[in-house]
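Just one protein chain is left out here, and the rest sit where they should.
Now for subunit A:
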Amino acid sequence: MRIPVKKSTSLLGVAALAASLSLTACGGDSGGSDNGNTVTIWSSIDQPVQDGLLKALEAKVGSDIKIDWKKVENINQLIMTKIQAGDTPDIAFIPQPGVVKDMVSLDAIKPLDDVVPQADQDSMIPGTLDAGTVDGKLYGLLVSANVKGLIFYPKKAWEAKGWPTEVASIDELNQLTETIKADGETPWCMGIESDTATGWPATDWFETLVAKYGGVDEYNSWVAGDTKFDSDIVKQAAAEFEQLMFTDGNVLGGREAIASTNFGTAGNPMFDAKPGCWMYNQGSFITGFFPDEIKSDLDANVGVMGFPPATAGGDNPVIGGGDMATLLNDSDNAKKVMAALAATDIGNDAAGSSSFISPHSDFDPANYADETSRSYAKVASESTGFLFDGSDQMPGEVGAGTFWKDMTAWISGQEDLDTALKNIDASWPS
């Protein structure tokens, strides 16, 4: 390492070059513009939904405000990083209420109570405002909703079998499962594999069952962490899940296949010439994953029924999710855009061309492209309460961590139910 001092001139060039490289590396361009009348929006919404919303939004706010709507990967993670880096959009669409809470605790977003017209708040389906409300103030406004706990079936083959297209209670659903099995068929399609998010479809099942058995209050208490996972209500949900999913012959591929089957393709065997399985309980967005020839005529190919209430005619809340608009910058233009997003008719374009479902109860069902979408919207508007996806509301450690992972471990046989439930309870941050 002894370098003769005289050679220093050539070294000087090399060193300067190296140093300049490290300097230029810092000179990237930064997003988030404040220039005049542009309002930036970030979201991870499906492209067709975004396109439809943007079209209606541009028509509403006129040409004075320019909308710069960017589709980003995984907004939940990105927005937290960007807030800490101080590089944020004016409006961000957040799918997870837990993240909205975190954003509030970082003082990154503004309350919407005075931004969103009262009439537009009143027209929301009961329960849809709760998820975005923190300490009594509205911070996240549901703009695009999805409905979960929908049982899809292959319409043509199903009707040929003559099985009922409506079940009134969970007991009837169990009976239907037995009927299908007695016919020599496999009743359920099931898959919870979803790359790094493996396990979430199982949590949706649990949320649906807890809501149906326990009702709105019990559900909210569970989501808030007051009712433990290691409790009677969750165990009741688990017992029903176990009966439907773990009983021999109930699920295509058996219990072991559940954790290795992708949620997106799990329902596809329903549409084989001889259906491999007959019912798939998923969210409204799942039709986007169905084979192209099925998607081209959903109404003719796919039947839908809502997951039944615990007892016929009883309390029947529905689980759903969606993207909530949050306001990171309270400039007048950003507020105007926010108010426009809150209007019922913002979804008029998106409803006809995408999987969009309006969270407003006065939304005109004629806007939806097909009967299938109208039936989801009906499930939502006829429910006794719209409950936001529980795992999305729980703290990240639980809702996107142990709840997914321990359900996966239980289903694939690595853990017994008690261990799984206790582990989830233990991971709840104090």
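What we mean here is this: a residue touches a chain if its C-beta (ideal position, glycine included) is under 8 Å from a C-beta of that chain, and two chains touch if they have at least 3 such contacts; residues count from 1.
Note that in this section contacts and distances are computed from a predicted model.
According to its UniProt record, the chain left out of view corresponds to "Sugar ABC transporter permease" among "Sugar ABC transporter permease", "ATP synthase subunit a", "Response regulator" or "Cytochrome B oxidoreductase".
Among A:260, A:296, A:331 or A:353, only A:260 touches the chain left out of the display. The residue from A:54, A:80, A:168 or A:339 that touches the chain not shown here is A:80. Within the set A:47, A:105 or A:118, the residue that contacts the chain not displayed is A:105. In the complete complex, the residue from A:47, A:118 or A:196 that touches the missing chain is A:196. In the full complex, subunit A contacts the hidden chain through residues 3, 5, 8, 11-13, 15-24, 27, 29, 77, 80, 102, 105-106, 195-199, 252-254, 256-257, 259-261, 269, 276, 395-397, 400-402, 405, 408-409, 412-414, 423, 426-427, 429.
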